[in-house]
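Shown here: the complex without one of its protein chains, the others still in place.
As written, the chain order gives the labels A and B, with residue 1 at the start of each chain.
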Amino acid sequence: MAVLEIEGDTALVSPVRKRHRLGGLFLAAVAWIVLIGLAAILAGVLPIQSPTDLDMLARREPPSAAHWLGTDQLGRDMLSRLIYGARISLTVGLLAPVIGVSIGACLGMLAGYFRGRLEAFIVGGVDVLLAFPPLVFALAVTAYLGQTVLNITLVIGILGIPAFTRVARAVTLSLSQREFVVAARALGATDSRILVRELLPNVALPLVAFFLLGVAVTIVVEGALSFLGLGVPPPAPSWGSMIGEGRESLDIAPWLAFLPALFMFLSVLSFNIVGDTLRALTDPRPGAL
Amino acid sequence: MSGVVSGAVSAPLLSVEGVAVELPTPRGRLRAVDKVDLALAPGRTLGIVGESGCGKTMLSRAILQLLPKRARLEGRVMFGGRDLATLDPESLRRLRGPELAVVFQDPMTSLNPVLTIGTQIIETLQAHLGMDATTAFKRGTELLAAVGIPAPGQRMRQYPHQLSGGMRQRVAIAIALSCEPKLLVADEPTTALDVTVQAQILDLLAREQQRRHMAMILITHDLGVVAGRTDEVAVMYAGRIVERAPTPALFARMRMPYTEALLAAIPKLDSAPHTALPAIPGRPPDPTRPLPGCSFAPRCRYADELCGRAKPALEDPDDAGAPYACWHPISGARTSWSASSP
Partner (left out) sequence: MAKFVGQRLAYLLPVLLAVSLLTFLIASLLPGDLAYTILGDQATPEKLAALRAQMGLDLPIWQRYGLWLWDVLHGDLGRSFRTGETVVNAVLDRLPVSLELMVLAELIGLAIGIPLAILCAVKSGSATDRFLTGLAFGNLSLPSFLVAILLIFLFAVQLNWLPATGWVPFGEDPLVNLRSFVLPALTLAFAEWPALMRVLRSDMIATLQEDYIAMARAKGLRPARILLVHALKPSSLTLVTVTGINIGRLIGGAVIVESIFALPGIGRLLVGAIQARDFIILQGVVLFVATGFVLVNFIVDMLYAVLDPRIRHGRA
């Protein structure tokens, strides 16, 4: 009655226009990701200069025909370094969340499906991992293990486990009460069959959206490590280390820092836009984590 | 209670003129209230009765100027000679409390969960009567006592969740009465409460209404609630008023088949236990798809081809002070309340 009428009112917000407005941004974001991705994959065959060749006579040069985006403080070609930097950002950015999503999804689904002690143990373990501020944890572990792309990827991947576990558990919890799961169980389906055939396809969609947001976070963390000089060791070009090195010459050649900064911002923003759009489409609860 | 329309006794306190409310929905415009006229004199009570979704709550929100942001209001809501719909926000704010007050349906949600009962009464007194904190606290305690709350001084320091539903509704009533309003709108004030508490709350409202000589609009889906507690009743269906009459006259001789069906839907004390509640068959029409004829026609057992084609106007052909909107009004006095089960 009265309550219904008011609830009816909140449902009036039409999502149609909003989605339409986001459409252009969404496509632009996808386009940027594809562009950067292709450049990173094809970096070896593209007609660009070496990212590590020094030219001490042409340091901090503005854009020219020889160097489209200029050169850095050691005379290396900026465009080439940006493209090779995309390789590192995207490699770490995509692989680390793969680790997080695979382990997190398993743990979360097991916790949400079997409940009980297993759930308490998993949730407790996740809480412990969450007790470490991510960047501090990543810094410490790479300091002990050594700064390699593999180590950085592993650490950031492990750091992502809690978030994915939480999402997978929440979705599994709400789904395991639903009719199709109850029906499957009543028909005598085994637990593993229910988990893989009934639950996984439904848990997968929200996780994919979350995965893309994870890519954005990973690019930022990798960038921060490299920026501090504690990430991928030089001379391999990484956006983070390029920004860190460019910081020294903000007064005479600000583009050395701003170009990689722009590339990183656009990439992070693009993954956030795509991930957030997918999350909004798959998550019935508005604003849910 | 005389048999005369309340507006005819003296100049009306509230007069609702051609009010319509439209809400945008994904399926098109929803006309929740459709050209409603009402009048209410000072100190009189009006019952507005109808099923869920008939627009009675939207009508009350239109009177109170509490419509949702996206809603569109047509018509005039004249209160004390001023059109509330065109009043500036500050003047409207000054009216609310000392002139115009409301009791909502669900006391679980109408009191702020993180503020004490005392704060919620005192802030009203301070906003309108300019009381200092000590005086307002004292006055608030008296108000709680007046609506029948035991240990009011202690209650003032408690939070809503520490009180039962009935107690909370008493608090809401105390807040509504705190600035001596001229009009109280009670929107299904007992629907969310236990049956045993319902009568107490209704009696409290009736008592305070008489004592303060305050006008009151009592909104309900239950014809039994308005009987004996109101001077006049307006029956709403699909956003329109379909019958209006002084309360005794309505119960003595209802003309609209919908009113008759509503009456039959009241559970009776003498009906056998565990029998299904009589309900009106069918569902109200989709308010985004208005019908060309009488809105009740698809559910009405008297309906014919005319009812499906043309909409009857709210008219009073007998000058009985009891207009109705029906092509085939029920004629003759009713013999008993239970004779008309469909």
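The rule we apply is simple: contacts are C-beta pairs under 8 Å (C-beta built on N, C-alpha and C of every residue); 3 or more make two chains touch, one makes a residue touch a chain.
All of these numbers come straight from a predicted model, not from anything done at the bench.
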### Task
Give the residue, chosen from B:44, B:96, B:155 or B:229, that touches the chain omitted from the document.
B:96
### Summary
Given A:27, A:66, A:143 or A:183, the correct residue touching the omitted chain is A:143
### Message
For the chain not shown, which residue from A:51, A:97, A:223 or A:237 touches it across the whole complex?
### Response
A:223
### Query
Any idea which of B:143, B:172 or B:204 touches the chain not displayed?
B:172
### Sole contact to the chain not displayed, among A:51, A:70, A:134 or A:206
A:134
### Message
Give me the chain A residues in contact with the hidden chain, please.
### Response
6, 10, 13, 124-125, 127-137, 139-141, 143-146, 216, 220, 223-224, 227-230, 240, 243-244, 246-247, 250-251, 254, 257-258, 261, 264-265, 268-269, 272-273, 276, 286-287
### Task
Determine and list the chain B residues touching the chain excluded from the picture.
64, 66, 89, 93-98, 100-102, 104, 106, 109-115, 123-124, 127-128, 159, 161-162, 172, 175, 179
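By definition in this document, only the chains that are shown with their structure count from here on.
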## Note on the structure
CA centroids of chain A and chain B: separation to the nearest Å works out as 54
